[in-house]
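A single protein chain has been omitted from the complex, and every remaining protein chain is retained in its original position.
Note that the chains take the letters A, B, C and D in the order they are written out, and that residue 1 is the start of every chain.
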Amino acid sequence: MLQVNDINVYYGPIHAIKGLSFEVRPGEIVALIGANGAGKSTVLKTISGLIRPKTGSIVFDGRDITKTEAHKIVQAGLAHVPEGRRIFLQMTVMENLEMGAFTQKSVSEEDLEAVFTRFPRLKERRRQIAGTLSGGEQQMLAMGRALMSRPKLMMLDEPSMGLAPLLVAQIFEIIAELNKSGTTILLVEQNAGMALEVAHRAYVLETGRITLSGTGAELAESDEIKKAYLGG
Amino acid sequence: GKTEPGTTATPSADTGANATAPAAGGTIKIGLLGCYTGEYAQYGLAVQNGALMYIDKVNAAGGINGKQIEPIIYDDKGDPTEAVTAFNRMLDDGVTALLGSVLSGATMAVVPEAYAANLPMITASATAAGVTYNEDEDLVYTNMFRTCFIDPFQGEKMAQYAKDILGARTAAAITETGNDYAVGLKEAFVAKCAELGIEVVADEGYSKGDKDFKSQLTNINAKGADVIFCPNYYEDDALIVTQARQLGITATFMGGDGWAKVSEYAKAEDLEGSVYCSAYAPGSTPEIKQFETDYAAKYNGEVPGMFAALGYDAAIVLLDAIKAAESKGLETGSDEYKAAVIDGMKNTSSVGITSAYSYDEFNNPIKSAVIIKLEGGKEVFSQMF
Amino acid sequence: MPRRDPHETLIPERDKDKTPAIECIGLGIDFGGLTAVDDFNFTLGRTEIAGLIGPNGAGKTTVFNLLTKVYQPTRGRMLLEGRDTKNMTTAQANRAGIARTFQNIRLFKELTVLDNVLIGLHNEIHVNLAQAILRLPSYWRCERVARERAMDLLSIFDMTGVADKKAGSLPYGAQRRLEIVRALATNPTLLLLDEPAAGMNPSETSELMENIRKIRDMFQISILLIEHDMNLVMGICEGIAVLNYGRIIAKGTPEEIKSDPDVIEAYLGKKGH
Amino acid sequence: MIKQARDIPTPVKYLINLALFIIFLVVVNSMIASKTISGYYTKVIMLIGINIILAVSLNLATGYLGQLPLGHAGFMAVGAYSSAIFMKAASALPMFIALPLGLMIGGTVAGIFGFIIGIPALRLRGDYLAIITLGFGEIIRVILLNIDSVLGFNLTYGAASLKNIPKTTTFLGTFICVFIVCYVIHTMMKSRHGRAILSIRENEIAAESCGIKTTYYKTMAFVMSAFFAGVAGSLYAGYLGILNPSNFGFMKSIEILVMVVLGGMGSMIGSVISATVLTALPELLRAFADYRMVAYSLLLIAVMIFKPSGLMGTYDFSLSRLLGKGLSRLPARNASPARKGDDR
Partner (left out) sequence: MSTVISQIFNGLQSGSVYALVALGYSMVYGIIMLLNFAHGDIIMVGAYVAWIMIAKAGLPPAVGVVAAVVGCTLLGITIEKVAYAPLRKSPRLSLLITAIGISFFLENLAQLVMGAGAKSMPEIVSGPGLSFAGANISFVAMVTIVVAVISMVLLTILVQRTKMGKAMRAVSEDMDSARLMGISVNRTISFTFALGSALAGIGAVLYSCAYPQASPTMGSMLGLKAFVAAVLGGIGSIPGAMIGGFAIGLLEAFVSAVGLSVWKEGAVFAILILVLLIKPTGIMGRVITEKV
C-alpha cells in the first residue's frame, strides 16, 4: 500500500531523514516509534507531500507520489492527522468536519454520524468554535476530521498526546476498530507501550534512521526498547 | 546688488552675435528642476517641454555668444526635500541659472539656498507669494523671478470679475484643502468678496484624490450661490463642474489658471459659460498660434497649455538676461555673471508669447490677466481684465 | 476505603500550620452559556506537590487560567498566601508568587534560551532605565548576577550547554523544560505545570519526575500540576483533585483516587493503572 | 582562562566604539568644511542621518515591540512643527541653547502625542493597530492643515507651509543625534527593559505570566519611538526650512516602514543600512531619468523576493565584536571565539 524507498529529507542544512526505507502493507497497523526529534513527524509530512524529499521515492497504492502535490495525495486516499492537531481554530466543530469531507462530493450524513458515535463529545460541541475546545477535544476533532475523507491509509501523529487515560485507551480501540473495518494505519507514538500493543509491525527511528523493526509483540519484548521507550 | 561689468573681462573676444560658431565658447549650464515624475508630473513636464522648446530654438540658432545652452534636468517629484538635494546637485554640476521648480512648496524650499548663492532663478508656475518674498524678515529674494501670476492676484481678480461683470451677490468656493495654490487663491477671493460686498455662502473643502464632490455641491446647492469659485487643478475642476450639473446646479463656475485644459475633461454643455483667469489665451495671437504649431510638431501633436507657454516664457526671460550678461563679456558662471543675469531679469524687457514682462518690487510680473470663457466646449479668449 | 468529601481541605501534615500557598473558595467561570469551572474549592500546602486531573475539557487548564488571572472568575474568591487576588492582572499575580507553564508551549521562540530565563528574572533585576542606558556599575553588577542565576537555574535541567541556542530550535521536550526554568526564574511560591510530560517518552518522564521533586525541595515551593500520565501523577503527587465537567468529583491521595469508582468511570477507565 | 585574557574588556569596547565614531565625525566634518564633500553630498548625508533616526525609532516599535504603526510620519510632523515654531520664536536665544532645546521640544511633544495615541491604540492588535495609528497620523495631518484657519492662529500656516524656519541642522548635529538615538536604543535593548519589550513581541501572554507589565512596556516603547521620530522631525525642520503637512502623509510613514522591513525587522544595523541605501538610491538612480521610480520599485520588490527577511535579517552587528573576533583569532587558533552576546 505504501512504500518509502531510501528517502533523504533536509531542513535547510539539517539532514533530518537519512536514507529511510519502509513499507506499509494493506490492512496493517504499522507503528513508528522513537525519541523526541528522531524525525517521525518529518517522515509523515514527507509522505503526505507537505515537504519534499531530496532523494528517494514514495509509492502509494501503486502510484509514485514523490512529486505529487499534497492535496492530490489526499484525494488518492491518504489522510494525515498532523502533530499538534492543526484543526481550523476559527471554525466550528461542524465546519471542521465538513472540511474533512472536502474531497468527497458532499458531506455524507452517515460519515458524520459515524464520527459522532465514536466521539460523542464532538456532537455535544458541534457549534463551538474549535479554538476554544480543550486539548483532548481538539485531538478528537482532528481524528474525526480525517475520517470524513474516507481514507484508505490514515497516518496519525501522536494521537494520544494530551489525552486522558480513558480516552487514550479509547483512541487505541478506535484505531484497532478502524483497521478492522479496512483502513490501513501508520501510527507515530511516544506512548510506545500502547502503540506496540495495537501495531502489527513497528519500526524504531533514531536520528533519521531506522534502527530496529519487527512485529509489535517482538519489539515490546525487546530489552533495548523496554529500556529506552517503555521506561523500565 | 548691482554689479559693474568686471574690469577683468573674459578673454573671449566674440561678445557680438557670432551666431555661427557653436561650441566655440563652451556651454552655459541651466538647471531645469521640477516634478517630472509623480502625481504632478503633467505640470512639470509641460513646463519642461515649453522651456526646452525655446532652449532648443536658441541652440539651433547658434546658442548665445557661440555657447550652447546645456540644460541640466533633475526631477524633484514635487517634494521639497528632493528639490533641495537636486538643487545642490545642480550647483555641483555648475549651473549658471535655474529654471524651476514647478510647485510652490518645492520652489520655496530651494529659494533661500539659491538666494544665498545669488543664483539667478525663474519659475514658470510657482504662484505662492512666498516664493519671492520672505514676509517674516521682510526680505525680497532678489534672485528669484517668475512668469506666472501670484495666488492673491488671481483670487482678487476673479472676485472683482464676479462683481463687475457677472453681477454676483453670493458666491461659494470649493477647494482642495491640502493644496497651497488652491487655498491661496480661495483665501484671496474670499477676502476680496468681503471687501466688495459679495456674500460667501459656502466654503467647502475636499482632500487630494477625492473624486466625489457631490456632498459638498449638494450643500452649495442648498445655499444657492450665484457663482462658484473653484480654483483647483483642471482635472478636479472638470469633475466638480460635471457633478454640479448632475445635481442641477446652474451657477456660473469660476476658476484660476489651473483651469487651463479643462475643456478636455468635461462636456461642453456642462462647462458652458464658466470663466477662469489665465496667463494664456490659446490661439489668441499669431505668436501663440505659431507656438502651438511648433509645440505640436515637436511633441507629437500635443496641444500646449498654460504651463508649457509659461515655461517657454520663463526660458525667454532667462535666456534674454543671459544674453545681456554675455554681452557684458563676463566669465560664464562667475559671480559677477550671475549678478548680471539677475540684473537682466530685474530690468527685463523681454516679450514672451503670453505677455511682455516687467517686474514689480517683489519680482512679480506686471501683466494683466486674461479671462477665458468656455463656449461650445472651447476655451475662448474673452477679455483682458 | 471511605470516600472523602470533595470539598474537604487536604494538605500535608508538615504544611498544616503554615498559610496555604493558595486557597480557592467557590471559584467558577462561565463562557457564554458554558460553565467551564464551578464551585472550585481547593487548598494547597506551602510545600505540597499536588495534581489536578480529569477528562479532556474538564476545566483543568481553565483553573490555571483563573489562578494566573488570565481569566477573571465569574464567581468565588482566591487567596494567595492569604491575600485576596481580586482585580489583579496576570503580571501582578506573577509578582505575587504564581508562575506557570502552558499546555501549548509559549516560549519566546526567537530569543535565546538564556534570554528566556532572563526575562523570567525580569522582576528580580533592579535596574532602572537610566542606569541601564548610562551603563552604570549597578547595571553591570545586576546583569552579571542575573546571568549567573539564570545559568544556575538552567543547570537544574542540564541546559547550560544550549543557553545560546534559539529557544524555538530546541526539541519539544527541552522546550517544556525551559518553560519550567523560566517559570522558576520569576521566583514563585506556587508553580503551576500544565501537562509537563506531554510528548515525552517514559524514560524522559521519569527524569522529569525526579526534577519536579528536586525543585520543590530546593526552592521549598508548592507545585500544582495537570497531567494525563498517571505514572507521573501517582508517582509524585501528595494530593490529587479530580475535575469533571468543571466540578471537583474527588479529592485524595493517589491511592484513594486510583480506586475511586467515580474517577475510574469518568477518567481512568476500567483497566486502571 | 587564556580566552578571558584575549577578550577585549567591555569599557575598552565602548571606548573603541566612541573613538571610531568621533573619528568619523571629525573626518567627515572637516571634509565638508573644506568642500572635499560638496554641498550636495552633505545634504544627502544629512538626510541619511535623519532617515536613520526615523528608521531606528520605528524599528523600536515594529522590530522590537512587534507592532505595526503606520502613523510614524505623524509623530515626525508633530516634532517638526513644534520645534520649528519654537526655533522661529527663539531667535534671540544663543544657538547652543536653542538648538538642543528645540530638539527636546520636538521630541517631547511627539512623545506626548505618542502617549495619547498609544494608550488606546495599544489595546488593539496587529493590523487593527496599524489602521488606528494610520488614522491618528492622518488626523494629525488634517489638524496641522486646518488649525490656523479655525482658531485664527498663525502657527502652522496650513497648506501655505510654515516657512523661514532657521536652518540650524548641520552634519555634526544630525549625527550626534543619530549616535545618541542608536546608543540609547541599543543599551536599552540589552537591558531587562529591552528584553521585556522583546518578550511582548514574542508572546504577550507568556510575558504577562513572567510578571512583565506589558501595557507599561508597550507604552514605553511606543512613546520612545514617537519621541525619537519627533527629534528626527525637528532635525528635518531645521534642515529644510519649510514644512507642509502634505509631506507627512501616509506615504511618508510607509517610506519609513519600508526602510525598517528592508533592513530586517529588529536589526538596528539593518535599519541604518537600509535607511542609507534607500535615501541614496533615488539619487543614484537619477541617471535613469524617467525610469527612476520604476527602477526603484522593481529593486524593492526584487530585494523582498530574494531576501524576504530583509538585508540583515535580525542580525545585529557590533564593531567591537568584530574586532574582538579578529583579535582572538590572531595568536591562538584553539581559543574558542567569544560567545555571542558577550559584548553587553
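Methods note: contacts are C-beta pairs under 8 Å (C-beta built on N, C-alpha and C of every residue); 3 or more make two chains touch, one makes a residue touch a chain.
Keep in mind it's a predicted model, so treat the numbers as computed, not measured.
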| item | value |
| --- | --- |
| Selected residue (touches chain absent from view) among D:24, D:153, D:216 or D:291 | D:291 |
| Touch criterion as defined above, residue of D:101, D:131 or D:155 at the omitted chain | D:131 |
| Contacting the left-out chain in the complete assembly, out of C:43, C:65 or C:244 | C:65 |
| Those residues of chain B which, in the complete complex, touch the missing chain | 37-42, 44-45, 177, 202, 204-212, 214-216, 218-219, 221-222, 235, 238-239, 242, 246-248, 264-266 |
| Residues of chain A (touch criterion as defined above) contacting the omitted chain | 48-50, 69-72, 74-75, 79-80, 82, 86-91, 95, 98-100, 102-103, 129, 131-133, 145, 149 |
| On chain D, residues whose C-beta touches the chain left out of the figure | 62, 68, 120, 123-125, 127-128, 130-132, 134-136, 138-139, 142-143, 146, 149, 205, 250, 254, 257-258, 261-262, 265, 290-291, 293-294, 296-298, 300-301, 304-305, 308-310 |
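The definition used in the following text is that only the chains that are shown with their structure count from here on.
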| item | value |
| --- | --- |
| Most centrally placed chain, judged by C-alpha centres | D |
| Centroid distance [mean C-alpha coordinates] between chain C and chain A, Å | 31 |
| For chain C paired with chain D, centre-to-centre distance based on mean C-alpha positions, whole Å | 41 |
| Shared interface positions of chain C, touching two or more other chains | none |
| Interface hub residues of chain B, defined as touching at least two other chains | none |
| Topology of the chain contact graph, where touching chains are joined (line, ring, star, complete, other) | line |
| Chains grouped in pairs wherever the two touch, ordered by label | A-C, B-D, C-D |
| Footprint of chain D on chain C - complex, ascending | 68, 70, 89-91, 94-95, 99-100, 102, 106-112, 114-115, 118-123, 125, 127, 129, 132-135, 139-140, 143, 146, 164, 182-183, 185-186 |
| Contact footprint of chain C on chain A as seen in their complex | 35-37, 84, 121, 132-137, 139-140, 158, 161-170, 190, 192-193, 227-232 |
| Chain C residues touching chain A - in the complex, by the definition given at the top | 31, 53-58, 61, 103-104, 171-174, 195, 198-206, 228, 230-231, 266-269, 271, 273 |
